[in-house]
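Omission of a single protein chain aside, the complex is shown with its protein chains in their original locations.
Just so it is clear, A, B and C label the chains in written order, and each chain counts residues from 1 on its own.
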Amino acid sequence: MVNSIELDLLIVGSGLAGLRAAIQAAKTSSQIKIGVISKLQVMRSHSVSAEGGTAAVLYPEDGDAIESHVYDTVKGSDFLGDQDVIERLVYEMPSEVYQLEHWGMPWSRREDGRIGQRNFGGYSFPRATYAQDKVGFYEMQTLYDTCQKFDNIEFYNEWFVSSIIHDGQRFCGITAIELSSGNFYTFKAKALIIATGGAGRLYSFSTYALASTPDGLDMAFRAGMALKDMEFVQFHPTGILPSGILITEGARGEGGYLLNKDGERFMKRYAPSKLELASRDVVSRAMMTEINEGRGFKHETGVDCLKLDLRHLGKELIIRKLPAIREISLKFSGVDPTNEPIDVRPVCHYMMGGIHTNIDGATEIQGVWAAGEVACNSVHGANRLGANSTAECLVWGKITGELAAKYVLDGKSPTPFPLHLVAADEKRIFDGIFRGSGNVNPYEARQELTEIMNEKAYVFRNERDLVEGLKKVRELRQKSWRHVDDKAKEYNTNFTNVMELDSMFRVAEVILVGAIARKESRGAHARTDYPDRDDKNFLHHTLVYYDTKEPILKTHPVTITKYKPVERKY
Amino acid sequence: MAERLSNREGIRGMANPTRYGIERVAYWLQRLTGLGLLAYLIGHIYETSSIVNGKVAWEKMLELTQTPQGHIILTIVIGMCVYHTANGIRVMLGHGGIGVGKPGEPEYPYKAASLNYKQRLCIWVSIALAALAMMYGAAVLFGD
Amino acid sequence: MRESIIMKIHYGTALAAVALVAVHILFRMTQKFSDSLSYQNVIANYHFLPYALMLEVVLILLSVHGFNGLRVILLELKQGVAYERAINYGSIAATVALVAYGSRTILMAGMGMS
Partner (left out) sequence: MAVVAIPKASEEATSAPTPTTQPNTITLRISRFNPSNDSLPTFAEFKIPVQKWTTVLEAILHVKQNLDHSIAVRYSCRQASCGSCGMKINGKPALACYTKISEIGSKVVTVEPMSNFPIIRDLAVDFKQLFSDHKKMKPFIMRDDSEITPGTKEFVQTPKDLEKFLQFSYCIKCGLCNSACPTMATDESFIGPQGLAQAYRYVADNRDQGKKDRLKIVDQSHGIWRCHFAGSCSHVCPKGVDPAMAIQLLRGYLMGFRK
């Protein structure tokens, strides 16, 4: 018999989006029971690593403007962002910043006691609101701590959610494993918010937390929801070697230079006006071009890289404004940025794509919303601007939290719970994975998969590589890695790791399929064989649906309100 | 059993002063000397109570303490008393938030401001004072 | 009682004791240490009322401080409602007992009952 827990609203994921949604739902009604379920403990989600800032228009009196933020984002998205969605983000953001401030967020301050903002890539005004260089951490802490005010939010720490259960139209519940005991549970509820974050661990060189695997994307995908625009993967220009830990764009925002082997600030040749602060896709491509043309450095690990120079900023500024950067490079690379440049290389950093939602974050299943990085409401289009993602998490956390709570209060009569789906899922994971057998080490398979992605679907892509990558992924997937050698029930992360791998294969395939189909270069998706943007044939979103054989591709129109696509220059 | 399941370090962990720097040693000494002084206080009151039983009883009691062992114990008590008093005053001020440093933005590699040199100096001074007092006391006691 | 009040007493007794214990020890130093402990001298001390009173005060201060210190240690060693209640009342009882026993000496020696 499967254990069962009944709640009103389920939120899967305790990152920024999940926590913001929980607070909003709890504020909307103290009557509904809210469960925040995460495979990690609270405050361990990837969001704590966000460093640089959160974009918002706070100072119109100093020259910033809503329209400017909207246009910067539209342009950053290479015109693939839905403009109504972008407007919503920009309009909602200032109050989110103030709300966080009222909840205790330690935003860095100007001398006059007002909130501080810094420069960020792709913006025409310094509007990245910052709290040193630990923005995501402080936001998480503020939200988590604020959650403690509410008695109707319950945290389920270290529960691995495996599937979404619905009756074809309406949401019914989820299945999950409690890690500490290993027991399998059903959660029944009226509404669900998926906030499981990004999936950057699909790449071997990545800024993401080790837990950022596509389980959430995959559970929605398997449940019949579309994944949208998955081919757009952002590569951040400055991942430190050898670990791939992020050096925030704030480092360039404060005035850092990128240098090649000749000591040249090469960005002047690629983006003469914005230089290092052009949008990320542009900078990453410039860096890979420098490296490919032989002007890179060789790191002692054998990897090609370039240098990020902060020395001219002065020790005082670095310590005050970029303490975490200094700490990371001292600790993990043994380099003190106050007197030595840092070795960096473009690194997998963000997924523009995600679960297809509308402007409200609603998915195609009634009662299911998605928020944060896992969702794709098309606010980022083909390339996200830095500092817009934590913003997205906050805004759609709030929106979906409120809508889901209201939906619960509306109290549609429950449909009979499809117990057979629970049984099927139990069979899938316990018979198919836990009791599986084989001789391929799943961890080696995972390593190989992520290396294929890194090689074949990196900053520059082409037909041959992508097709070969897809073929390799499919071959690898056929191998017998689907087994769990750890037979214990308690805290069996071997088991969850293999489930994660299972989801990685499906989502990697979606990325490759989408990338092959998009025969143009737009935003983060740069094809050497189709170097130009093609608005005639590809100004649309990619939707991918699950099918037992091969994923099914569809398209979806882009919403354009004010800004017609033009050529993108920085 | 419960102790193991909760994985608490237990008394041995509490009473092990070796791992976390001089502040932990100071804590440990404060406890030890506190307990030692309490034991002495009880003994001392028992000792002095003999006076109500007359001169003979009193002198018999005194004799008991005026042995080399008795002198060693008294010397230790002197040391304990001085250390516990001096360090006690440091701890008391610390508990009131005095001399524990000022909050700021710590720089990596982090050094806790509350474990500052003033605190460490005071600890060493307490230990040194106790040692001096013990030497003086021993000189007086054994000098007789 | 609020813990802060108890602990203020703990610190207060300690501070007051510092001064008084110093006097007590200095009395031992007014002459050769062993002479100071001769029966006559000690009895004379007890008959000197201010000194006897001071001894009484020191006795109370140190008993309160010492047994409260012991209570703190014991509270930290083990937890449980019954245990903690026993420790709390036990330490009060021990304090009272020690003070009573010590006062008996001071009283009897001071009144010249021996």
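In the analysis below, a contact is a pair of C-beta atoms (placed from the backbone, for glycine too) under 8 Å apart; a residue touches a chain by one contact, two chains touch by 3 or more.
Remember, it's a predicted structure, so these values are computed and weren't measured experimentally.
Engineer: Name every displayed chain that the left-out chain is in contact with.
Structural biologist: Taking every chain of the complex into account, the missing one touches A, B, C.
Engineer: Where the complex has a chain not shown, which of A:31, A:441, A:480 or A:561 is the residue touching it?
Structural biologist: Result: among the candidates, A:441 touches the missing chain.
Engineer: Could you tell which one of A:67, A:293 or A:431 touches the chain left off the display?
Structural biologist: Of these options, the touching residue for the absent chain is A:293.
Engineer: Which of A:282, A:470 or A:516 touches the chain that is not shown?
Structural biologist: Touching the chain that is not displayed is residue A:282.
Engineer: For the chain not shown, which residue from A:79, A:123, A:137 or A:297 touches it across the whole complex?
Structural biologist: Result: among the candidates, A:137 touches the missing chain.
Engineer: Applying the definition given at the start, please give the residues of chain C touching the unseen chain.
Structural biologist: These residues touch the chain not displayed: 2-4, 6-8, 11, 72, 75-79, 84.
Engineer: If you put the missing chain back, which residues of chain A would it touch?
Structural biologist: 27, 40-46, 48-49, 95, 98-99, 101-104, 106-115, 132, 134, 137-138, 141, 145-146, 148-149, 155, 157, 180, 204-205, 209-211, 241-243, 245, 270-273, 278, 282, 285-286, 289, 291-293, 300-304, 324, 327-328, 331-334, 441-444, 447, 451, 454-455, 458, 460, 462, 464-465, 484-494, 521, 526-529, 531, 567-570
Engineer: Residues on chain B that touch the omitted chain in the whole complex?
Structural biologist: Touch with the absent chain occurs at residues 5-11, 13-14, 19-21, 23-24, 26-28, 30-31, 91, 94-98, 100-101, 103-108, 110-115, 119.
Everything that follows uses one rule, which is that only the chains that are shown with their structure count from here on.
Engineer: Please compute the C-alpha centroid of chain A, do the same for chain B, then give the distance between them in whole Å.
Structural biologist: Distance between chain centres: 56 Å.
Engineer: Quick one: chain B and chain C, Cα centre-to-centre, how many Å?
Structural biologist: The computed centroid separation for chain B versus chain C comes out at 17 Å.
Engineer: Can you tell me which positions in chain A touch chain B when the two form their complex?
Structural biologist: Chain A reaches chain B through residues 132, 319-320, 323, 326-327, 330-331.
Engineer: Give the list of chain B residues in touch with chain A in this complex.
Structural biologist: It comes out as residues 105, 107-109.
Engineer: Would you tell me which residues of chain C are touching chain B in their complex?
Structural biologist: Checking each residue of chain C against chain B gives 11, 14-15, 18, 21, 32-34, 37, 39, 42-43, 46, 59, 62-63, 66-67, 69-70, 73, 76-77, 98, 101-102, 104-105, 108-109, 113-114.
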